[in-house]
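This is the structure I have questions about; it appears just below.
For this depiction, one protein chain was excluded, whereas all remaining protein chains were kept in their positions.
Chain IDs A and B follow the sequence of writing; residue 1 opens each chain.
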Amino acid sequence: MTYQSTQFPVLKLTGITRSFGPVKALNNVSLSIQKGEVLGLIGENGAGKSTLLKILAGIEQPDSGTIEMNGAMTRFISPYDALRAGVGVVHQEQSLFTNLTVAENIAQQMVEKHGRARFGVQDWTHINQQAARVLQKIGVDLDPKAIVGDLSFVDRQMVEIARAVCVDPKQGGTPLIILDEPTAVLEQAETEVLEREIRKLREFSSVIFVSHRLDEVLRICDRVVVLRNGVLTSDRSTKGASKDDLFQAMVEDAPVKTTRVRRPKKSGEQPILSVKNMGKTGRFKNVSFDAYAGKITAIIGTNGSGRGALVRSLFGAEAFDSGTLEISGQSVTSWSISRAIRAGLAYVPAERKTEGMIGGYNGIRNIALSRSDQFKMGPLLNLRKMKQAAQHWFDRLGVSPNDIHKPLAAFSGGNQQKVVLAKWLNLPDLRILILDHPLRGLDVGVSHTVNAEIRRACDTGLSVIMIPDTIEEALELADEILVLRDGQLSARHDLSIGTGLSIQEIMAEMV
Amino acid sequence: MSVAQTITEEQKGTQFGMINHFGRIASWHTIAPPVVFFAMLIIVSIFNPNYLGPLGISIATASAAPILLIALGQSMVLNVGSIDLSNAAISLFGAILLALSVPDFGWVSIIVVLALLTFLGAINGAILAYTQIPSFALTLGTLGILKTATLVISGSETIYVTNNRELITLLYLTKLGGISLTFWLGISVALILWAVLRLTMTGQDMTGIGKNEKGAILTGVPVKRVKIMAFALSGFAGGLAGFCIVAQAGSASASGLGSNLLLPGIAAALVGGTSISGGVTNPINVIFGALTVAFVPIAIQAIGFGAQAQSLVYGFFIILVVALSTIGSKTRIVK
Partner (left out) sequence: MTLARIRKWNGPTGILLALCALILLFSFINPRFASVENLQNVLFQISVPLIIVVGTTLVIQMGSIDLSVEGVMGAAGMAWILMSANTRTETDFGMWAWVIALGLGLGVGLIAGLIYSKLKVPSFVVSLGTWYVGLGIAVLLYGNSMLPTLTNDSLARWPTQLTLGLPHSFWLAGLVFIAGLIVSNHTHFGRGLMAIGNNEAIAIANGMPVDRYKMMAFSLAGLLAGLAGILATIQLGSGSPDIGSGQLFVVIPAAVIGGTSLSGGEGGVLRSALGVCLLIILNNGLVLSGVDPDYQSGVFGMILLIAVITVAWPHIDRLKVAK
C-alpha cells in the first residue's frame, strides 16, 4: 500500500463551502489526495457527500474555497472542465447506452474530451483498439465489441470505470477517478472483482471511493475522510482504524430523544399484517415479520438491501416469488395493488414526482384519486365533497400555498408530500400505511408536520411500515426496527422494551 | 447522482419555472381552439361573407359531424396516452353493417351494430392492456384486419339502404337551427364526454393515467379497465360516426363518403387542443377543432385559393396550433 509522493497532490481542496439556502451542505472542507492513493469518503445520507462529488464533477460550484488539481488552481464551471482537468466519475446510476458496444460507450468520453462531435465514418478498428487498450490498462477482460445490454451489472461497472479512466489531464498530471457507491448493488464475488480493479487503478491514478460499507472502505482504501453535517470530522489513515472509530466520526452518539410513547404489545394480539418467509429472486429472501395496529415498523438497510422491493411486494406493486402474506390472519392469493388497497393498505413511494403524485392534477383531484366511495354520487363525482375533503387536509396539514385548485407540480416537495399523504389518510378503511422514504428531501418544518401526522395516524390504530431516510428517524418513531442486509434480515429490535439502542449498533448490522 | 439525473433535475426545476406561467399557459390551451376557429371565420367573412350564410354553415357542419365524432373518440384514447389508428376503420365497418342490416332489422340493428363496434373498440383496449404492446402498432394491425373485413362484407360494392331508409336518413335530414342533427349529435356526445371526464371517477382516472400512468397505477387506479373503456368509447363514437355517414349518403361503401376520416379525425383532435402525450383533453374544444378542419376547404375557396391548397393549409394549421400550445412547456425530452 505504498504510494509515490510527487511535489503536488493530485487533488487539494481548501475551505470548500456550499450552502443551499440556510443549509450548509459543505462547511469549510479541506483535504488532499496523493498520487496513487485510494481515499475513502464516508458519511450518512445528507452529510454532504453528494454535494462534494458534484463539485468535483463540475456539476456544482462551491460558494467559497479552492480546488487544485495536480498543483494548478482550477475552477470547474462545467462537467467538461472537470473532465479536462482529469476527473473521471463513475456515477451511482449507470449512464451507459445499453444498445451500443463497450467500445462505443468508452469512446463517448472521448467525445466529451474533444468537446465537439465528430462527423464522418466511425473508425471501428481505432475505437476497438482504444477500448482494448483501456480495458487492458485497468486489467479487465471484456470484448470491446460486446453490447452493453448483454453484460452483467458488474461488467457494466467495469465499462463505466474504463470510461472514467479515459480522462487525460493536461501536462501529464495524474487522473482522479471517483467511484460513487460502486458496490451498492454488487454481490460478494462481484465486489472482489471491483476491489482488484481499484488496486489496479492506483497504478496510474488516484481514487476516491465512496461507500457506506465500512469494512470495504477499511480494506480497500489507504485513507478515509468522514463527513458529518457538511463538516469533515475525520481524516486518517485506514491502518489500524476500526469501524467504531469511523462510526464515532459519522454520527454523534447522543441518544435520540423521542417523545413518542411506545406501548408494549397487548398479549394475544393478532398482527394486522404478517409476512412469512417472503422472497423475491435477486432482491430479498426469507423475510418474516409481523406488523400490529397502532405500531410503527421501520425497515432499515442500505441501497440494494431489498427494502424497496419488499415494501412494494407488500403493496402488490411487485410480485414476490415465495412465502406468504397474511392480512388479518387471511393468507392472500394473487396479490395486486387493487386488492391491497381494498384490504386497507396504502403506499407512499419514494419517487414523489414520478410515482407518488400526479403533478398535472390539482390538490382536489390528487386526493380524490384514491377512489374513496365517499366521493361518489351514483356514477358521478361529488365535487363538493371532494373540495371539502381537499380543503380539510390542506388546512390540517398546513399546505402552502393553501390553494386546492393549483396543480400539484407548482408546490414545493414538502407540500406535495403532504398532499400525497392526505390522499391515503383520507381513506376511511385505511389500516396499513406503507411509507417509502417519507421525509426525503423535506425541510425541517415540513418534516415535523409529516412526522406528527404519522404518529397521529398510528395513535388512531393504523399500522405503519416505513423505510426511513435516517437511523435517527427510525429510533425516534419506530416500535420495531428490522435491519435488512443484502436481502436478508440481519437484526430485529423491539423498541418498546426501552433499551438504549445506539445508531452505531444499527449501522453495524446494515453493512 | 449522475449527470443525466442532473439534467432531469433541471427539467423539474423548469417545471417550477413554467408554473409561474402555468396559469397563462393553461388558459391559452383552453381558448386556443375556439380562437383559431373564430379567427378563420372572421377571415372568411372578410373575403366572402356568402360562405357564412345558412347554406354554408349547413354544409360545413354536415361534413364536420363524422369528423367530430371520430375526433372525440380519438381524443379519449389520446387522453390516456395512446392512439387509435383503427377508429375510422371501425366507423366505416359500422356504416356498411348498418347499410346491410337496417333494411331488414330496423332500429334493432342500429343498437346491435353500435354495441358490436363498442366491443371492437374494447378488444383494442384489452389487447393493449394485457399485452402492453404500443398502441400505434396494435391499432395499425387492427386497422388492416378491419379493412379486409369491410371489403369482404361489402363485396367492394356500394350498399344502398333500400328499406327503412327514413330510420337512418332522418338524422341527417332533420335540421335544428339550419344545422343537421348529425352535428347536434356530435355536440351532445362532446358535452357528455366533457362531463364524463370532469365529473366521473372513470374520467378522472383516464386523465390521471394520461398525466402520470405510473402514479395512477400506484394509487390503485384500475388502469386496464380504464384503458379498455377509453378504446370502447372510441369504438362507440366511431359507430355513431358511421351512422352519420350512412345518414348523409343513404348508402355506404368502402371507398365512398367517410372512407378517409382517420387523418382529419386526428387533426381535429390535435387542433382541438388534445395533447399527444396524454392527460390534456377537452371535448368541447374538439368541437372547434372539428369545425376548423371541416371549414378549411370552405375558407380556402372563400379566400380564392383553389381547392388544391387544402392540404397545404391543413398541414400548416396542425403544426401551428400544436407549436403554439407547446411553446409554454419546457420539457427537454420530446419524442
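As a working rule, contacts are C-beta pairs under 8 Å (C-beta built on N, C-alpha and C of every residue); 3 or more make two chains touch, one makes a residue touch a chain.
Not measured: the values here are computed from a predicted model.
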From A:D150, A:E192, A:D321 or A:D373, residue that would touch the chain that is not displayed:
A:D150
With the missing chain put back, one of B:T30, B:T158, B:S259 or B:Q310 would touch it. Which one?
B:Q310
From the list B:I31, B:I46, B:I133 or B:I192, pick the residue that touches the absent chain.
B:I133
May I ask you to list the residues on subunit A that touch the chain which is not drawn?
79-80, 95-100, 104, 108, 111-112, 115-122, 124, 147, 149-150, 316-319, 336-337
Which parts of subunit B face the unshown chain closely enough to count as touching?
2-4, 6-8, 81-83, 127-138, 140-149, 151-152, 156, 213-214, 217-218, 263, 266-267, 270, 276-278, 306, 308-319, 322-323, 326-327, 329-335
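As a working rule, only the chains that are shown with their structure count from here on.
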Please give the residue numbers of subunit B that touch subunit A in the complex, ascending.
1-6, 12, 15-16, 19, 22, 199-201, 204-205, 207-208, 211-212, 214-222, 279-280
Spell out the residues on subunit A that touch subunit B in their complex, using ranges where they run on.
50, 53-54, 57, 59, 79, 91-93, 95, 180, 317, 337-338, 340-341, 347, 349, 353-361, 365, 368-371, 375-376, 379-381, 383, 407, 409-410, 423
